[in-house]
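Note that one protein chain of the assembly has been removed; the remaining protein chains are unaltered in position.
To keep things simple, chains are lettered A and B as they appear, and every chain counts its residues starting from 1.
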Amino acid sequence: MSSSPSDSPSDKKLKLLSEINRRDFMSLCTQVAVALGMANTMVPKIAEAIEKAARRPSVVWLHFQECTGDAEAFLRSTSPSVAELVLDILSIDYHETIMAASGEQAEQILQKTIKENKGKYLVVCEGAIPMGTPPGPGGKKGAYLTIGNRTGLELAEEVCSGAMAVISLGNCASYGGVQAQKPNPTGAMGVGKALGIKTVNIPGCPHNPVNSVATIVNFLLLGTLPATDRYGRPLFAFEKRIHDQCTRRAHFDAGQFVTEFGSEEAKKGFCLYKMGCKGPQTYHNCNIIRYNDHTGWPIGAGHGCVGCSEPNFWDSMSPFYARLEGVEVPFGGVESTADKIGMALTGAAAAGAAVHAAYTFGKKKAHKENIIDTESGEDK
Amino acid sequence: MGTKLVIDPVTRIEGHLRIEVEIENGKVKNAWSSGTMFRGFEIFLKDRDPRDAWYITQRVCGVCTTLHALTSVIAVENAVGIETPDNARLIRNLILGAQYLHDHIVHFYHLHALDWVDVVSALRADPKKTADLAYAINPHAARSGAGDFKAVQDKVKAFVNSGQLGPFDNAYWGHPAYKLPAEVNLLAVSHYLDALVLQAKAARLHAILGGKNPHPQSYVVGGMTCVQDLNPDRLAEFIFILKDVVDFANNVYIPDVMAVAPFYKEWAGIGAGLGNYLAYGMMPEDTSYDPKNLYFPRGIVMNRDLGKVVPLDVAKITENVAHSFYEGDGSLHPSQGETKPYYTGIDTGGKYSWLKSPRYDEKAMEVGPLSRMLVGYASGQKDIQAAVNDALKKLGLPATILFSTLGRTAARALETKVVAGKMDHWIAQLLENIKSGNMATWTKFTMPDSAQGFGMSEAPRGALGHWVDIKGGRIHNYQLVVPTTWNGSPRDKSGQRGAFEEALIGTPVADPKRPLEILRTIHSFDPCLACSVHVIDPKTNEVYETKVV
Partner (left out) sequence: MTILLEMIKTKSATVRILHWIIFFSTVDLVITGLYIGDPVLMAGVGEPYQTFVMAKTRLLHFTGAVCLDVAFLIRLYLAFFSTFHRDWKEVIPTPDNVRGAWDTMKYYWTFKGQLKEHRWVDPLDGLTFLALHFILAMQLFTGFALYVSGIELASGMIGLWAATLHAFTDWTGWLFGGLPGVRVVHHLTMWIVVSGAFLHIYMQVWKTIKLKRADISAIISGYKLMAVKKGE
């Protein structure tokens, strides 16, 4: 590799994928077929389509308000491994966590990539975009995050405007994530909303790399992004509820629940519903594909789901260890649970009736004389 | 006035970092480190259920992913007054240990190695000689035949010929500061790719006991939830994956560091920095979490004096905002710190970072693997002393070389060795508990209406502390004092530089347009910026209020 990119033979087409171990490669194709809900007979076609793509698609990976958890998650991809993704499948031209160049050199790459590949590169976003304006003399919209002396918003606008497609990885890039929870001090929001564009959202905290790889491969194969639900999430991964495919579902139906962590019930793998599990409100495929090469998933580890693939789960799914009985609803300035409010309401009704009864039945006067007839006779 | 140079963004780190230096006569004369992102964790932690805090604070960082969760549950448990079961301690130690093995390997190969290794030079290497070299360094490494290196070389060649250089584009290849022979470069490139595959496997250790990685999800206040995983098949899986990871650490990672170090001996005299090393310690040896019973000891080494460990007094930690984007400029204690963001734009004479400046007893401190190893060494921790002495003997260098950029990188490798050597011990303890029928992983508790607590541990990047104040059963105030805030802090009011800034002073810069040397020193700290930026609520934290003022 030379320091100047211009002297590289950029048009030279190579059949790069022959370099990959064939078995691993077929394993990838099978996994992709499964994730996309395709029949096994599609596997050779998928392999063929990937192999045909001699020039690897250019990817610009942007980091905004994030914890790098989604880049780390992407690194955990096993079939294909991230080495294959980086060397054989994609051309990850800008990615602050792994790229060799820094500072001005990094900035040059970014400019070169988006100019040379205008309309042909993929943008992968990680992290939310702060839209708020910090107070102070230097305050301007989005200044809670600056990269290369520009706000995250300015950078996103520039890079995403020439992109073929924008994929948001993780809950932050998809919907604002952790920093967007009440009171959202920096005005953080998802990339799609911040820029007013349509993005494919692959939420999760962090997202599952099987889903991001499947989305990218779907794109390479078919030239289109996968069908999405109303929150922009690919249906192949987010159409089904965790609850409906949960390994503990039988225990839910049976009424066998864990009430204390580490208990006998927990050892038996009973349902975590009473521990605050949000599986019944969460659409995700983590119960099927699991994490880290199918090694585990939160409910498998004995911890309830917190709904990390749902928009705004930080507020709507919390507290994480309570279901309805612990969920507080704002009610006339006082926060209380639905049951407390309901019981108070019923109590008030009962008290009102009791006062009324005491008052009226205490009186001797008969009321029937006070009744006047206004409607009589038959119906019209 | 020398040449001004700005590196923004600094890459191969976690988060958003900007470094500005002033270069005079080929050396860094002055430096400014800026964190350029603000999220406001303390603000939205307020009024949350304290049991949820670990899940929220875990999202502070996805690289040192498990540490904030751990420190948060320790802090809340400390406030509530729970002693967690022994199994919970062991599982936490194992998850933490696995994190160290994973994180240090990824840091060295994928975040740091390209500062020392010239990928282009590897194309000129002789695979056979590389194999001989690999055998000489360590005869036990796998995938080290001439054919293996040839395959890697061919693969890299094909990649370069494709014209799409991806993440390796426009870097500093051919820079005069690269000193390794072509064969060592090829060896390192080959291990770079091996480590990419290995790290995904290493992450499975977390998935076994925590459901997933990044962000394992088996923590709860009171213990751990993964009681179902304390069975032979899961633990066997853990033991055998661990074996592979430890093999890689001992037979590839550490030998690589030892092989590369002799070519960069001058870096043992560069990047020394502050000379004050702070460690909170970690990995408790009993359920009391007593600082005296930590496997990695707690304490401070001042002024490079390895003869003495200063005991840590939590009350002496203060934070200054004179050069940070917050209102005010006073040297205030965290408990009274300013909350309000006050953005001026980057002005190296004034405010220039979202990070605050934590100080211990008014002094800037360095945290991280080097601090832990030095504090452990000075405290007489046997395993640490053995690892350090052994390495120094092999390299034929005195202990003073540790106070440097190279020292930081070497300390990380040595620490990996120490942690790797201890994992079996905890697994054995866990198996012993299971054998004796002790399966407890969780302690029942009632959330008090009002309580204060703190938790301390060590992220791979350095000392991490959480403070929680509970009122009305909710979080009233939550504070985090995290590693890169110590290391990457801007100047304080007295003008005292932070650890990054101080370490850069005197660093040679051969070509200001390609500031490879600066990246070496910055990367040797393993910066993690997402963690570091935070504000403190002005409502005073009573933990501090009683002790300080």
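By definition in this document, a contact is a pair of C-beta atoms (placed from the backbone, for glycine too) under 8 Å apart; a residue touches a chain by one contact, two chains touch by 3 or more.
If you're wondering where the values come from, they're calculated on a predicted model, not measured in any experiment.
Trainee: Write out, one label after another, the shown chains that touch the chain missing from the document.
Mentor: A
Trainee: Contacts of chain A with the missing chain: which residues?
Mentor: Touching the chain left out of view, chain A contributes residues 230, 239-241, 243-244, 250-257, 259, 268, 273-274, 278, 280-281, 307, 310-312, 315-317, 323-325, 327, 329, 338-339, 341-343, 345-346, 348-350, 352-353, 356-357, 360-361, 363, 365-368, 370-376, 379.
Note that only the chains that are shown with their structure count from here on.
Trainee: Please tell me the distance, in whole Å, between the geometric centres of chain A and chain B computed from their C-alpha atoms.
Mentor: Each chain's C-alpha centroid was found; their separation is 27 Å.
Trainee: Would you mind writing out the residues of chain A in touch with chain B in their complex?
Mentor: Per the touch definition, chain A meets chain B at residues 1-3, 5, 8-12, 14, 16, 19, 55-56, 58, 63, 65-73, 75-78, 81-83, 86-87, 90-93, 95-106, 108-109, 112, 130, 134-139, 143-149, 177-179, 181-186, 188, 205-206, 260-263, 266-267, 269, 286, 290-293, 295-303, 306, 314, 318-322.
Trainee: Where on chain B is chain A touching in the complex?
Mentor: Within the complex, chain B contacts chain A at residues 6-16, 18-19, 36-41, 43-44, 48-49, 51-52, 55-56, 59-63, 65, 85, 106, 110-111, 114, 119-120, 154-155, 158-174, 193, 196-197, 199-201, 203-204, 206-220, 222-229, 237, 325, 340-347, 439-442, 444, 513-515, 519, 530.
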